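The complex appears here minus one protein chain, its other protein chains still in place.
Presenting subunit A:
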């Protein structure tokens, strides 16, 4: 009789016996007799087609039957037959990263650094980085990440390019004013590096879409300058176990840190809520639009942020995890503070209370900034004009813009709008415009909030839409 060796996981079907004696001529015969004696073994010895399954190897003495006569392999009374689980697997990640000649020559200055080399460059190519906001910080960050060869870059922004952005948002030029930032950014980045993929999300990052967008990326870099988005990005990254490379700027000062980063020992670093458990009272810390910022500063800080993203992806160097770096552009003082995880962190402290995303506007005490206002399109506006309907037109741009070109409206710059609200009619349609539609929307919200106006309409696309149409008509 041949002896059959039963592996540990199958012994529950053989009353725990590891060796069974069976009289058989060949393997096929042996397997059939074995299943007659122990019926549940059948699923492990045969596939639906009656073959030996991929997860099982059968050995006769020292040899795999696949190298002998398969199931026809003869056996005799001295044979030792072993059923052996196939112990194998893998990780199935995409095929080996390869570079074209053009890419190798493009990234040569990276590859020749001994500590960096081709391995780090491969990691960049394989990586997926999401940049939230393509403004002051996002601009330099995106330029450098794209140039460095980060293979997949996602950009989230819902804004359009405004002339006042160009003082620091070096990704854009005057030709893109009034255009969507993400579309303009994609175009510019593809021009710098055709070897990478850019995914754009022309939307605001919200509690509703954040997890869905972020889940596909390895690293998130937050380049926004408002508290609700900062907490949103932080919480989403902690919930999804993603590293969050953080930076912020204000006037002359910048900060950088790496949050929710797991180090070589598997230890998780602190996140934004360990540094700032609660947001500052609304209005205490103004954003760039309100407090101003020196244009070079986001260039410096956004570049540092790009550097940290590259370090996190490649594993080269020590990322700023557990540390907050601050830079004062006026004195050139820079300091690095230690940050530690707090046991009362509501996301991942000892007693976590946050298990999903929340309403961050409310959490930060800010009413939703982007309340919709009523609009008229350029066509509707021109029709109203040609039909000589009775309406008031208000221009909220600055005087020098007005002098250059205007639509014959009443000039009340945005900064004076609430002081001159009495000049605005309440008993007919009032159309308010600016250059692109952003300032006029803000004016309308202020007037509605403070004086309960109900008859205000924003001219969609502003005077820009008008002059573009003019250009087209002149050309035609």
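FYI, a contact is a pair of C-beta atoms (placed from the backbone, for glycine too) under 8 Å apart; a residue touches a chain by one contact, two chains touch by 3 or more; residues count from 1.
Just so we're on the same page, contacts and distances are computed from a predicted model.
Undergrad: I want to check something: the complex is missing a chain, and I'd like its UniProt protein name from "Proteasome lid subunit RPN8/RPN11", "Xanthine dehydrogenase YagT iron-sulfur-binding subunit", "ABC transporter permease" or "Cytochrome O ubiquinol oxidase".
TA: In UniProt, the chain that is not shown appears as "Proteasome lid subunit RPN8/RPN11".
Undergrad: Check the options A:73, A:271, A:314 or A:436 and report the residue that touches the missing chain.
TA: Selected residue, touching the omitted chain: A:314.
Undergrad: If you put the missing chain back, which residues of subunit A would it touch?
TA: Residue positions of subunit A that touch the missing chain: 5, 7-10, 12, 18, 44, 54-57, 59, 64, 82, 84-93, 96, 123, 126, 241, 262-266, 314-315.
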